[in-house]
Structure formats: C-alpha cells, structure tokens
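Notes follow the structure.
Just one protein chain is left out here, and the rest sit where they should.
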Amino acid sequence: MSMSRQLSPQEQQQLGVLMLLVCLPHLMMQTPWLSGLLGLLLLTYCGLRPQWRTQIPRHFSLLLATLSLLLVNQVHQTLIGREAGVAVLIALCISKLYETRSVRDAHAMLLLAFFATGISFLHGQAPWQAALAGLALVATVCIALRLENKVLTLGISIKTAIKICLQAIPLAILLFILFPRLPAPLWSLPNETAARTGLSGDKMSPGSLNQLIQDDRIAFRAQFNGMAPRQTQLYWRGPVFDQFDGQSWLPATAHSSNPPPIIARGPQVNYSITLEPHQQNWLLALDLPTQFPQSAMLNSQLQLIQRSPISQRLRYTASSTLHWQTLGNADTAAALQLPPSLNPKTVSLAQSWQQQAPAQRVQSGLQWLKTQHFSYTLTPPLLEKKDRIDEFLFESKQGYCEHYASAFAVLMRAANVPARIVTGYQGGQFNPNGNYYMIRQADAHAWVEVWLPEQGWQRVDPTFVVSPTRIENGFENSFASRLQNDALPSLLSRNATFIKAMRLQLDAWVNHWNQWVIAYDSQRQLNLLQRLGINDFLSWRFLLYLCGGLLLILGGFLVYFLHRNPAQPTDMASQLFARYCKKLHRYQLYQAPHETASQFAVRCQIAQPELAASMIEITNLYLAARYAQDSSALAQLKIAIKRFA
Amino acid sequence: MSPPTPHSLLQQLHAAEQQLNQIIVGKPQAIRLALACVLAQGHLLIEDIPGVGKTTLAHALAQVLGLAFARIQFTSDLLPADLLGVSVYERNEARFHFHPGPIFTQVLLADEINRATAKTQSALLEAMAERQVTLDGQTHSLPAPFFVIATQNPQQQIGTFPLPESQLDRFLLRIELGYPSPAAERALLEGTDRQVLLQQTSPLLDTQHLIAAQTAIQQLTLSPALLDYVQALIAHTRRDTQFVYGLSPRAALGLVHASKAWAWLNGRNMVLPDDVQHVFVAVAGHRLISKHSHRNDFAAAQQILTQVAIP
Partner (left out) sequence: MIKSTINKPWQRWINRRHPARSGPQAIRHQQLYILPTRYGFAYSIMVLTLLVGALNYQLNLGLLFAFLLIGIGQTVMFKSYANLLGLRLEALPISAVFAGEHAAVLIHIENTKNISRSQLQVSCRHSPIAWLANLLPWETQDVTLRLPCPQRGAVSLPRLRLESTQPMALFCCWSYLNSPQSLWVYPAPEQNPPPPPIGRGPSIGPTLSSSNGQDEFNGLRLFQRGDAKHAIAWKHSAHGEQLLVKQFQSPAGQSIYFHWADVQGLALEHALSRLCAWILAAHAREQAYGLELPNAHFAPASGAIHQQRCLMALAQFTPTR
C-alpha cells in the first residue's frame, strides 16, 4: 500500500462541516451545556485558519478526548448505556477530527460519520429525523467522493452522491422487507429513565389529569375494523386504582393473578392501536377487552398490562365487547376500603341509601349528582380541607372528571357498593384522511367502576351525568364554546379550520410512516410474507423471493452499468474497414484511434510495400464510401476487402 | 465570359499557389492555409516575430489573386477615423462628403494589429464581421471580396495590446510562418529581392473567378461521419478542463468552412478527417486559452487531435 496522502486544509474543513452535520441530531438530545461545548469544539475546528488546522499537535486530541470523556462521565455518571455511549462516541469523533491529517484518517472519520448517522435513530424515528439522516448520508458520500477524486467539482460530486444514494434504494427496500427481524432483543435495552408522558399508572390525585388537558400530543391511534362504536362508547381503559388514602387513589397492592371471567353481552369490536411509547407497562384497550396480543395479559383489575415498559411505538390488535358481565366476587372487599373517619357528610349521605338494592344505590348517587347543580370546569377552586370529598360534594361543587370519579367512588363505597377508579381516555378525533381515530393526551378521562351482584363490574361515568356534552361530543365541543381559554391546545379551538385540516393530513402521513416504516416488526413482516405465500424464513419460497429480488436488482444494475453507452453504431463502410484493419493485425499493423485512414495507409505501405496497391485501393474506396457516401464504392469495397490477403 | 469550370478554377488557384511559393520560399503549408482562408471567406491572422515575411505574404496574396490591396501600419496613435474614413464638409457643395478610409479595399493588410489601441482594433473587427462601415448614421458597404490579413507580433513583446478573445474569434485562421529552413533561407539570400519579385508578379485570377471558387467550396456537402468527427473535436474542447472555454459554434462553423476549402484546394469533392486535422490547429489554436498559462495554447490544440478518436 502506498503512503497515505496528506489532506489539504480545505478537505479538513469539509470533514469538519460534515461532522457538524452528522453530530447535530445527537447534540440536540444531549444536556445543553455538554452539547454546546462539543458543538463549539466542532465550530472552532471548521473556523480555524487553514495553516493552524494542519499544525494541531497530536497529543492535543488525546487531551481533548480525555477531557470530553470526563465531562460525559460527569453528566451521565457513566460511560456506558445508550445516552452516555452516544455522548462518548461523539466526543471521540470530535477528538479524532482534531488529529485528522491523512486520507487514512479521513477514511476513519467517514466511517464514524456513517455510524453516527446510523445510530442517530436511537433518539427517535420521526420523519424529520429520517430526513436529517438522509441529508447526512448524501453529505458523507459526497465528501467521500471528493476525497478520492480531486478533479470533481462540488456540483458534480453532490449530483453523483445523490445518484449513488438513489441507486442504493432498490436493494435497501428489498432487504428491509425480507430481512428477518428479531422477535425479541438479543440483549436487553439499557434501563433508561426516559421522561414519562401521559397518564400515570402510579397515582391519581385531583389535578394530575388537568395538566394533560393542555397536552396536544397524540397518545395513540386506533383504527376499527368495521363499524366504529358511538363516541359515548369510546372508553379507552387504562390504569385502575382501588386504594383511596383520602387524597389520592393508588393502584391495588396485591393482585390476584387471574382476571374474573368475562361474558360478552354484545357484538365484538375489532380494532388495532398504535400506541406511542409512554415508558409504562400498561396498554390501552376499549372497555372491556376480550382479545389482546399475546405479549400482554389481563390482570384481576381487568387492566391490560405487559411485562416490559413500552419504550418503542407499539402496534397491536385487540377485540372488545361494549356490554359485558363479569363473574366472581374477588377483589370486592378491597373495593370497599375507605380511610376511616373522613368525609362524614358523604358517608352519612351514602348510608341514607342503605336500604336500596345495590343497582338502585348507584342510580340514587347519580340522581343526587344530577340534582345538586354540579358544574364541570377545568379551573375548579382549590380543595384544601382534610375532608376533601365533603368539601367538593357539599361546598365547591365544581370540578372535572377526576373530582367526580373520585367523589362518586367514595360515595359508592360508603354506600357499601364495591367501586374503583378507572383512568384512560374517552372519545378521540376521527381523521377521515386515514380512517382512524386520534386520541390525544387531552382526551384523558377518569370514571368509576362498580360491582353489582348479577352483572359484576360495570362502568359508571359520573361526569356524563354532570356534563353530558363532554362525553357525547367529545371534549373539544363541550369546552370550546364555554372556555375561550388560551390554555387550550390550538387544535381544540375550532376557528382554525384550514390549519386543522392540514394537521389532520399531516397526522395521517405520520400515521402511515409509523405503521409501515417504524412499526414494521417481525409480526407485520410475517403477515406481509404470508400474503406472499411465505410461511417460514427457511422455506424455498422465501429463498426464491430473496434470491429473485437480489438477482433482479443486481442484474438490472449490471445491465445498466456494463451495457450503457455501447460503442457508437457503425455504418457499413466502417464495419468493412474494421474487418480490413483486423486483417492487417497479421502484419502487426494497428490503426490508432486518432489516425485517419489515409495516414494509416501511408504507414502500412511503408511496412508492407508488396501490398501497397491493394491498400491504396481499399483506402480510397473506403473514403469514398464513407465520406462521399458513394454506394458503388461501398460495393467495390466489399469485394476488395474480401480479396485482400 | 462563360463561367469557369471547377477544374480550371482549381488549376488557376494552383498556379497562384505556385507563384506564392516562389515569393515566400519554404512555407507551402502556411501558403495553402492562407489560400484556404481566402476561399473560405474568412479573415486571416498571421502571428510571428518581425521579419519572417508576414507582410510579403499578405501583399503577394493580394497581388496574385488580382485584388485591390491596401496596407495600414497599426500604431498606438492610430485612430478609427484613420482606418474607416471621415466625412468632410465641402463648402462649395454645402454638404458633408465622405472620404473613404483605407479599409475600402479588397485585401486589407492590418500590419501589427496588436500595436493599436483596443478602440481602433474594435473598429476594424466590427467592419470585418459585418463587411460594412457605419459612420455618421450612413452605412457604406465594403467591396465584395473583403479580406483582412492581420499580422501580430507575439504578445510577449513590449508595447502591444493583445486582442481579446471575442476579437480573436473573428479570425477564421491563424498561422505562423516561423524561420525558414536553412535551404530555403539560402535560396532567399541568393535570389532576387522580394519587393522586385512582388512587383513582377501578375494577377492570375480575377474577382469573378475568386467568387466562383468560393461558391463552389460552399456547395461541398459533408458526410454525417465527418460531422460526427467535427462534433467530437468540439465537444472535447468543451469537456477538457485544461481550457478556460470550449470552442464556440462559430469556431465549429469556421472549422467546417476551412476544412471544405482545404479539401477543395486538394482537388477533392469530399471532405475527409485529414482535412479537418490539417486546419484544426489553425482554427482552434487562437481560440483556446489554457487554464494554466492563460495564453493560447497551440501545443494543447495539437494534442487534442491525438486525444479524439475518429468515429
């Protein structure tokens, strides 16, 4: 191998700019001051004077590497793990950049650039991140091309880089579709405490949902197979709470492992859900799920949970029944627990219904709420007394779903009806562009479940009694008229129809992206392959598709590269003359490409004087046939060349 | 007078060429190129050091072809009016009268064109391109075969104004004379004075014959194969990164015209790649500017011929 060429200052600067582009998605995700520092180092390198860049001492980059590793350790308290690992990689990239001198160093930098772009998807796989990675890919290829060929202008190298990337797409798509996916990770994901969003499964206290009302983000998307249920029936079941401490509701401490048997009393609704990662282990399903993915299980609270937290966007299909009956009375004791000697007014109110049947007691409670002039508001007065439920039911009488659910559950328990709180989402916005429902964090809701002797656990929504519009028309309709509050998410305010339509369209695209690119997992891959008639990765049919696709793509390129621009089509005269030239190879006479026929003839005559006469004749006939387009000369040329020894 | 046959025309021109070869000894290539240039209705630029016979060639050419001849020595104080002519007020007729300048001739020798200022140069070159002179709103046509032979000293010499590329493009061919070979120089030294020879020379053609020859050359047709070759050469100059600009379409047209004239002078009705190769350096040399030296690169023009395959 020859000695590696030294880089010019311009090439070093180009590498610096490339690294800046490549590190950008990573720097955006790091702690601000660490990314600021690393970004500053990159900018400094790009802005250095050319002669300084070549004179950076070698040990400077070593020093830089040590310092930045220390910094990373300071920030992340570790050097391994996902976030810290990425930070280490970026820090090392930047240190290496400072000692880049030769083409070999530049090669290492380019490999690092490819790698850093590839792992930028650890931070997320949104379309804009994909676009940024695509840009970085083209830039890296472009710099790689320029490094090898100094003659290339910037415009040509960009064009070539784009062309190379586009030509890579067929093979990439084929492999993407057919390459077998792992059903489970080979090694476990490093435990990251990523920020949790949305509903909390740990605790429910008044005010926790209030923050979600202002959150415009999508919690999940749902698509129904067949008819969608009515808006009032769209209760998306999430975490269940059955321990009340006077202020907050907590999940049950001990679960009996098996859920009570469910008997469906209505038609089954089939749907699929694309759940945004929320870093917790419960899934959402329409109240009440009967079929669900195998990775999940239904616990005794009828809550759908999964073993590991949802850290990736998850897509699953499930079925639910809208009317049901549960059997058994497990858990009913726990569902009667109340903190002792609290809320005396509430307790005495409930005890006044003791004589009624349990179902009647529920109705009485709802009737009481209806007649007592409660109002639904997002800005209730603060409850500060020890007996909060009393304060709410008998004094303030203003609140939202959480207050109502909490108070009603306490009321029911006091009336000796087992009750618990179910949180989740209610309703959703239909997106006609993609024929699916978008359920936002703002749709978060809480309701009550009571246990009745004949029916088992049944849903009761006290909010529906207080503010029927909230449930019937969805949150947006019920509130937009009453509350022209800036705190509401922009999408919920009705006046911006155009923007709304655009955002719906955009969300439809995002949904397609999520479903077909991000969530194309082993399950979906199997489904797709089954549609193609492939049941197994080891079947001959799979191999046929894989090899056939590969051959088609490679063969296509082969034809494109090797047989494009064939030699120019030749006319009859030049074909004949080529035959004559081939005959002359016997005498070690070769026509140079730029040599005219007459010059060649002169050379041939000197070399082979005995053939001079026929050579002159052939040359003259050829010239006449080719350049004067004399057809009789062409005929004679044919004969003369045939005769030529 | 009956129109001359092509054959007799060619004979006349060969006789004229022979005559010229007697006056300018040892430069048959340059003389044939100069004749081809006249026949292709282009203007000629002769570039060389002083004293190698540039002026003599120009004078002899006019003499032999029987054309009216005028010579202007270009100097740095030469004004456009000195060249084109002036309108003078005639008192007795009470109107302006145009006095044509020396440019109103058939062969104009612009001697040492690069000694004049850019203004004068452009006045001449405009007249060359349009074959007419516009002064005070009046257009005066130049005589029918109008042919400029400009001579130029190599630009390293002091006190010259190099012609800009756009002006150089107006010259169809550019030739060099170079020192004569020892034998030719001996003949030159032994022989009679060139000036005397020039005066003795009688015209061998007249204007009508010359125009007939020019028309005959224009009517030569080109084969597609040859046009392919011309296009390959032109395309190569445009792709080759060592030149500032590639050859212009005007240069391509010039190459075709000059090749036709060369083929005709060699007694052929078909144009061959050989003809293109013979005239290529003279056509392209002064139009191609090397990126490295920012000067006309004749060696590079020559090299192009070995880099482009004949289709």
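Read from first to last, the chains carry the letters A and B; within each, the first residue is number 1.
By definition in this document, a residue touches a chain if its C-beta (ideal position, glycine included) is under 8 Å from a C-beta of that chain, and two chains touch if they have at least 3 such contacts.
Since the structure is predicted, the reported quantities are computational estimates derived from the model, not experimental observations.
Although one chain is not drawn, the whole complex shows that of A:Ala501, A:Leu554 or A:Ala613 it is A:Leu554 that touches it. The residue touching the chain not shown here, chosen from A:Leu62, A:Leu154 or A:Ala172, is A:Ala172. The chain omitted from view is touched by exactly one of A:Ile164, A:Val510 or A:Leu528, namely A:Ile164. Only one residue from A:Phe224, A:Phe394, A:Phe430 or A:Tyr520 touches the chain missing from this view: A:Tyr520. Touching residues on chain B toward the chain that is not drawn are 232, 236, 239-241, 306-309. In the full complex, the hidden chain is touched by chain A at residues 1-2, 107-108, 111, 114-115, 117-119, 121-122, 125, 129-130, 133, 137, 141, 144-145, 147-152, 160, 164-165, 167-173, 175-176, 179, 181-182, 185-187, 189, 312, 517-521, 554, 557-558, 561-562, 564-567, 585, 588, 590, 592-594.
Definition applied: only the chains that are shown with their structure count from here on.
Work out the mean CA point of chain A and of chain B, and you get 72 Å between them.
Chain B contributes residues 223, 225-226, 228, 241, 269-274, 277, 305-311 to its touches with chain A in the complex. Of all the residues in chain A, the ones that touch chain B in their complex are 151, 568, 571, 574, 593-599, 623-624, 626-629.
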